[in-house]
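Only a single protein chain was left out; the remaining protein chains are all shown in position.
Every chain is named by a letter (A, B and C) in the order it is written, and numbering of its residues begins at 1.
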Amino acid sequence: MPLTSFEIEYAQKVLGRKLTKEELILLEAEWSEHCSYKSTKEHLKKLKTIAPWVLIGPGRDAGAIKLFEDVALVARIESHNHPSAVDPYNGAATGVGGIVRDVLSLGAKPILLVDALYMGSLKTRHSQWLATNIVKGIGDYGNRLGIPTATGLTWFSKSYEKQPLVNVACIGLTKPERILSGKVKPGDPIVLLGNTTGRDGFLGSSFASKPLDEKDIAAIQVGNPFIEKLIIDALLDAFDKNLLSHVKDLGGGGLGTAIVETAAQNKVGVTVYLDKVHLREPDLEPFEILASESQERMIVIPKDSNRLNELFKIFDKYEIEYSIIGHFSSEKRVKMFFKNRSVVDIPVELAVSPPRISRKVSAPVSSFEVPFPTDVDIEKTLISVLSSPRVSLKKAVYEQYDWGVGGRTVLPPGYGDSAVIWLRDGSKRGFAVSVRGNPRYVKLDPFTGAALSLGDAYRRVSAVGAAPLAALDNINSGNPEKPNQHYYTVKMIEGLAYASEILNLPIIGGNVSLYNEDEKGSMIDPVTSIMVIGKIENITKALGVVPVGDSPLVLIGKTEPELGGSEVQEVILGDVYGRPPVFRADTEKKLASFAKKVSEKELAYAAHSVSIGGIAVTVSKMAYWGNVGITLNSLAICECSPFEALFSESQARILYEVKPESLQEFLSLAQSYKLKASVIGHTLRNEKTIRVQHNGKEVIRLDLSKVSESLEALEKTL
Amino acid sequence: MSRVAIIKYPGTNCEEETLYAIRNASKLDGRIVWHSEFKMDEWDAIILPGGFSYGDYGHAGLIASWSKASNEIEKAFENDIPILGICNGFQILTEIGILPGNLLYNESAKFIARWIRVKVHNPKGPWLSLIEEGAVLSMPIAHAEGRYFTDSPENVIKKPWMEYIENPNGSIRSIAGVAEKDGIVLGLMPHPERASFPWQSPRGFEPGGRKIFEGLGVSLKRGW
Amino acid sequence: MSIYKILLIVSYKASARDPEGETIAHELKSLGYKEVIKVRVGKAFFFDIEAKDKEEASEKIKKIAFETKLHNPNVHDIMVISIV
Partner (left out) sequence: MSIYKILLIVSYKASARDPEGETIAHELKSLGYKEVIKVRVGKAFFFDIEAKDKEEASEKIKKIAFETKLHNPNVHDIMVISIV
């Protein structure tokens, strides 16, 4: 997005002269929303980011926590929404490429990818085409890197028909003491590594900071996962040999941004010779070189310039191109030259300090309740809910991802509430990851909606038996210049701040994607994706969702008739109304400690957190995975109508299949945590139906084959 | 101790978990060897691991088969050194031509990653030495080009081979793995290294790849 | 109406990169095929299609390719060849 005339004047006043073309381009990238967070910075300050186990909070290219005394976990999340709307295949693929390089930049080995996708209805050719290509793009890129995509979120709604949201996250591992310091000092040479620089992807970041215009095709970038894989292998060799002090992805804003940010963080200056950059097209102009967003490039700063040869030997082995393009300096200015001509000469401080702006917010009129029709057939409703693409198994998505490469995957997609990943280091240690987001709750109440997503992911990580340690967020919302859209951004951040504080879950990184509007300038449904990470001492005790059969089903947590923003509401009424479920922080916390104990003591066979679609969906999926029948007593779930009991989306609930011999111990454990525990039914090995009783009357009797058919509906459209 | 080479090409990505399985399930000494440095006579067994190589550009295994490692692999084949090709490794072995047939695009034209089961027929040789006739093994598959094709499947099934219980990709005769030289050379699409420890398999599946690695360990010590 | 054979090729626009073609060209050169200057890769679709004449057959294919999104005009060029 071009600089405003106010911003240009501001810069020229500071400099006391006109900006050169190159300076203008540099500031345009640096001051874009994507790079500067100018509309959200003041709000993001409210997030809880500190805890004793946090090694690196927001600010660098990725965050890090101490997972175990000798293991650091590095993570980062990012959106690639605008590129994916124009070129879904490459847009999604290059999103993966970028996030992996971010994790590399702390010196970690990338070992897990996670994606959260919000896509159209699948009822139009266009939304099918977008969805198919987004999934293929993520798969083709991640699979070629050999990094498993072992968990994710897939949402479908009309709102994303033309502008999908593509959030991708990456997790890496290293030793705490091996995290790159990121420190550079005057005199350090700057090595540019990877792909040649070309005209492809010119100024993509400012492209991501304005409403979508399909004519913006200069920003099309084709991902090259093969080069990226070589870069990964080469950098891992270099990390092993302790050759590097700083590594940075060339992401939004390209070379200029990466260099300026490094200089600013280190309070040094920098001198760059743009003609030293290895190019794809020989006739590139200096402004193009400095702002090109060609993919698969990084800058690397050697720890010791006397060992450059060792470094270059590694790059040569993998046949990756590189060039020395300049050095850091003590004079705190960004200086760039092209064929001996000075093209940029500005203070570093100016480059990273856009003039302050203040955005206004205004609340929308709140939504009213719309009653459900009273004559709905509960069994038919169940089938409709199970057939909803949002509820589906998502095999059509995750089976295209190599979720098992690395041999670390303990609970693959489908098999557990979170991905459970083994460290594969001779121990049984590991971690769990879940990502959640719910545009419906956000639409009704952005503050609560964001908090609920954090709660949901936190609970899913707990359900497998992990102890939640950190979260990352990706805010996707509208145009910050429009107060009624910016309202959602601000409220979501506030909701997150509240929830992370109360759940004691530090947020170690995030990403904000604004200007997600349709062609007419209306906001598409905003949402925050939250990824939560937890640690597991013994992955062999991780609890999946697959039941064994002939065992009691115990629901922990309280069910209230909460149908606002629910799946069943959207399925029946076509939209959502009222209020989302209440965020029950206190129960969530108790539930998390309880869940960890259940897995440690091995009291249960299976655990499934209750989420969209309520208990009805939870039991159906368990029945599907275990190929077992289930009987339920509706009144044991809640003293309400069977409709409410089955479809309520009350939070802070986990459904367990308890080992029959451990039932008493399980119930008293729940009691000791002051958690409500109700035996709501049984799993049955020899009877392949789902049956629900209410007051002695059977209200649902559904064959497992019908359940499977409904849950697999997506497989046929995607 | 016997030494196992795991060959790495540019872009190879399953070498580390394969090494882990060699060390912890086979209890053998293993090394990851860069393709251009590979010399067959330094090794007691050779594994071409899975994943991708050279991005699988052109088609899977094509560019890797151009490597000069291919000459060494052919020599190893002549010298009866045990060779295992897993997924991409299987594709490379068919490209080099030491295993019959080809691996074509899946019938769905999509990448497929899922747990599956295979039945082992005519088990022989070091890799299958601990496996009984008709045994069913579960392992994950993860491939886009895994549809096995040959004009003469009847020749393949005279030898040791693996059959998908439920054909995931349209392979002819549901062929999941083939062998030559009485099983000294084996290629298979499923990933045994991802099914070598109990916690790698979710409920309903067993770590069916472990026996392949254990078999190698036992065989290299005692013969097969 | 008769049946025509039309070949549709979808490949990246010249301004975009083509990692697959670049890699193949590079590896062919290092195998010694120095005469190979450049490789670009695309996807080929052979159609048997009913039409009045060759020209109509080609037009129909272009239309189908566009309407069904066999290619993405933002990133791909197409080439339509009538084969005998």
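We adopt the following convention: a contact is a pair of C-beta atoms (placed from the backbone, for glycine too) under 8 Å apart; a residue touches a chain by one contact, two chains touch by 3 or more.
All values reported here derive from a predicted model rather than from experimental measurement.
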For the chain that's been dropped from view, list the shown partners it touches. B, C
Decide which residue listed in B:58, B:89, B:187 or B:215 touches the omitted chain of the complex. B:58
Even though one chain is hidden, which residues of chain B still touch it in the full complex? 58-59, 62, 65-66, 95, 102, 104-109, 149-151, 170
Per the touch rule stated above, chain C touches the missing chain via residues 3, 7, 9, 11, 21, 24, 28, 31, 33, 35-51, 60, 64, 68, 81
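Definition applied: only the chains that are shown with their structure count from here on.
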Quick one: report the Å distance separating chain B from chain C, using the average Cα coordinate of each chain. 35
Which residues does chain C have that touch at least 2 chains other than itself? 19, 23
On chain A, where are the residues touching two or more other chains? 224-226
